[in-house]
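A quick write-up on the structure given underneath.
Omission of a single protein chain aside, the complex is shown with its protein chains in their original locations.
A and B label the chains in the order they appear, each numbered from 1.
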Amino acid sequence: MIDLLKALTGFAGCAVAALLSATAAGAQDPGLDAWRGIYAVFSHPRCANCHVEDDRPRWSGAHYGRTRVHDMNVQRGADGLGNPGMRCTTCHQEQNAAQRHGPPGAPAWHLAPAEMVWWQKSSKEICEQVKDPARNGNRTLDEIALHVRDDDLVSWGWQPGTGREPAPGSAEETYQLLRQWSAAGAPCPAD
Amino acid sequence: MTMATLGKIARRTFLIGTGLVAGGLAVGYYYYRKPYPNPLEDELAEGEATFNPYVKIAPDNTITLIAPRAEMGQGVSTTLAALVAEELDVRLDQVIVEHGPAGHAYANTTMLEEGVPFPHFDESTVAELMRSGMAVAGKFLGLQGTGGSTSIVDGFYKMRQAGAAAREVLKLAAAKRLGAEPGSLWTSDGIVTDPASGTTFTYGELAQEAAALAPPAEIRLREKSEWKILGKPQARIDMRAKVTGAPIFGIDVRLPDMLFATLRMNPYRGGPIASLDDADAMKMRGVLKVVKVETGIANGYAVIADNTWRAFQAADAVKAEWGKGTYPPDSAGIRQALEAALKEGDASYGRDDGNVETAFADAPRERIVEADYGVPYLAHATMEPMNATARLKDGRLDIWAPNQMPTMVRQLAAAAVGIETADCFVHTTYLGGGFGRRGDVDYAIYAAIVASKTEGRPVQVTWTREEDMQQDMYRPAALGRFRARLGNDGLPVAVDMRIAAPSIIGSILPRYFPSISPIGPDKSITDGSANQPYTIANYRVGGIKAPVSIPVGFWRSVGNSFNGFFHEGFMDEIAVAGGLDPLELRRKLMAAYPTAVNVVDKVGAMSRWGEKLPPGTAKGFAFTLSFGTWVAQVVQVADVGGRIRIEKVWCAADPGQVMDPAIFEAQMMSGIVYGLSSAIGEEITFADGAAEQSNFHDYTPMRIHQCPQIEVGILETAHRMGGAGEPGTPPSIPALANAVHALTGKRIRSMPLSKEVEFL
Partner (left out) sequence: MTLEETTMKLNVNGSEHEIDVETEMPLLWALRDELDIRGPKFGCGIAQCGACTVFIDGEPVRSCSVTVGEVSGAVTTIEGLAADGRLHPVQQAWIDEQVAQCGYCQAGQVMTAIALLEAIPDPTDADIDNAMSGNLCRCGTYPRIRAAIKRAASATAGA
């Protein structure tokens, strides 16, 4: 179990290091390189599992087998905070439950708004969506960078609790990547 | 089946029986007839009188009935009390119902009777003799147990007799006071009335005098037409407690000065402790002790603390290294062992009609249907995790446990701490689910051992869900290999079935009675395949004990839980191959058993079988006779965007007589949900010797949004009485698999179905 975690975090760490060094080395397009780092975060299960199209969050990770629909018939509900009788906060508190396989937690646990869907979308699709105020919560790129750095629920992706693979890098690193990407004109990949 | 075959099986099988009752049978007929002492006599309150092991009455007319079977949801406490109340002439809302102490007087003889290797429908003399022989053995063992869907069958005569006998002596006592003829007196609602004088006595007023009187030698039990309570739905006596969260379960037991503990046993089942380091655990708040628990069942440790959660935390902090068990460490290896047994093992034939070998020898290839089936290990996953509370003080052991086997708890827990059985007292709480899991008694033995380390303080030992899942006594995995030869009319002229599974009795006996060797065939391996009321000229069903030592136990409907799927899945394949409607196939093959045809017809009518269905929906059918109850089911499924929704289940059941139709209906629904639940996603797999599943995120029972509508139809045409708790389960699984085939064209022969199709 511990070995598995090490392997997972080790892998993720390497991926980020590689991305960051590629950026630092100034490969052919620093904007696209930065985006690749951002995409690695946004498409990571800790982030993408709650940016879903069908109103049903996903489970994935070492103890859940392949990615699957969150059990218990969990759904977005009218306000994105679950359904009457079974709210997100019925199980998810403000911090991760300590017990193994217990529910993760962060303040205001909820699904991403319906228009901010990117689970299983391509790098290009997510990239274009992030720049589209109609589908990014009406944010400027700077606001997005700050949101990623400062939002408690987003931050959870890097501290997901025991037994879950964290998103690559850190909130601060992702913030820096967003700034670099924005400074480079926020280019999107061709596919 | 010929008499010669029967005799051979009977002798071989009875070896198990005689082993179990060694020393008992020799005592002879007289002892068998002599009643056990009435255990209530030791525990009467001031002024209270007891008439027999089932009835206590206090002077204030508080009437207590004993329902000596575990109430694990099946409604048995209500229906057993109703049996007594019907004859005692009291209302159910007027009585207190208690489980009562562990006592040989409460032996479940029916449970052992149904252990005989004969199909339920075989009423030949030899079968009847064997049944009564096993009943004798049951009484010798004094085995008080709840299982095999036997409680009501077992209690049907003796509980009504108990009520009638008490009523008659109450009338005798009143008659003496009045100088009247007992026959002239009336009884109702706990009162004796003399209609001539208008005088009335409450039962409580008469109880002391009445209890000293002998009941008449012969008492006529009331006819069904005279029943006021039986046969009608009753309000369950436990309902109010259960909707108010009352502290009635094992984990709710509280005693003065009680400690809280939990266990961690070697996950490689049966393996030893290699090393334990409790240094960190002992530093944690509230932790009193870490003790080894080493038994013939499992080895591990317990943490004793002042709060259950602190015990859980500290148990995580103990560093344990475990030795290996004796079975293949992973699912692939286990599967290989099962496959080898299926291929090469010696089969015991639970059924061998005609000559199967000859029938297949000249069969044209295109008339043969062949298929391999398989099912995984399954956990019981009762909602209340295993637990027991024990106190060992001044040579007396008290055990409070949700359990299905109180006399076994008493004997084995006492032995585990080195005291006499007579010095152990078992208090059976309500059970937060049983499903057979609490027919094992490991949790009680461990609690007794933990209590032997607490200097007389009571200790409640609660398992975590993870421990409950990983230390279960699983439903065995099983493999089946089947072939059929079809005649020109599409009906099978020969069916040959081979089924390999680890033996349940071969697992249970060594863990509790290591001196008894489980020889002879294990009937449960073919239960549900070898004993179905089909007439096929050449029909052979062989069971092979697969040598895999992962602990296995009774899981709701036992062998029927997989044989129902095997037999009825394969029958559906035969119907498809022969171009016959599945119901029509059954009507023809079961024509000799009108009860079977009745339930097939009934479920056909209920479900409007054969009518055109909306696109994207389909139905499947299955039939299983188990525990004396004949059950046919139809499951309807629908394709919802590539995922399958189970929409509806129709169930027709004939248990002969129904004591409480609402409770019977609930039991059918319950059995169906339990079966479907296993089919849509339950599986225990192994890696490094340990079960890979640990909690409800990876062992996923059915939830309400997956639950179909269920409609139950009851018939009462069978002439022997059957059970309720289990017979709903076996046909639900193949009926679903057959419906999935009808919907998708996929013939899924391996459980759970969710490995090949996705359910909502």
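Simple rule for what comes next: contacts are C-beta pairs under 8 Å (C-beta built on N, C-alpha and C of every residue); 3 or more make two chains touch, one makes a residue touch a chain.
This structure is a prediction, so every number in the text was calculated from the model and none was measured.
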Which of B:247, B:296 or B:616 contacts the chain that the document leaves out: B:247
Residue in contact with the excluded chain [from B:673, B:691, B:736 or B:753]: B:673
Which of B:263, B:314 or B:381 contacts the chain that the document leaves out: B:381
Residue numbers in subunit A that touch the chain omitted from display: 71-75, 77, 83-87, 89-91, 93-95, 97-103
Hidden partner chain, residues of subunit B it touches: 71-75, 233, 235-236, 238-249, 251-252, 254, 260, 285, 307-310, 312, 381-385, 430-435, 462, 464-465, 662, 666, 669-674, 677, 695-697, 701-705, 707, 709-710
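Here is the rule we go by: only the chains that are shown with their structure count from here on.
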Contact footprint of subunit A on subunit B as seen in their complex: 466, 694-698, 700, 703, 705
Residues of subunit A touching subunit B in the complex: 59, 63-65, 71-73, 100-101
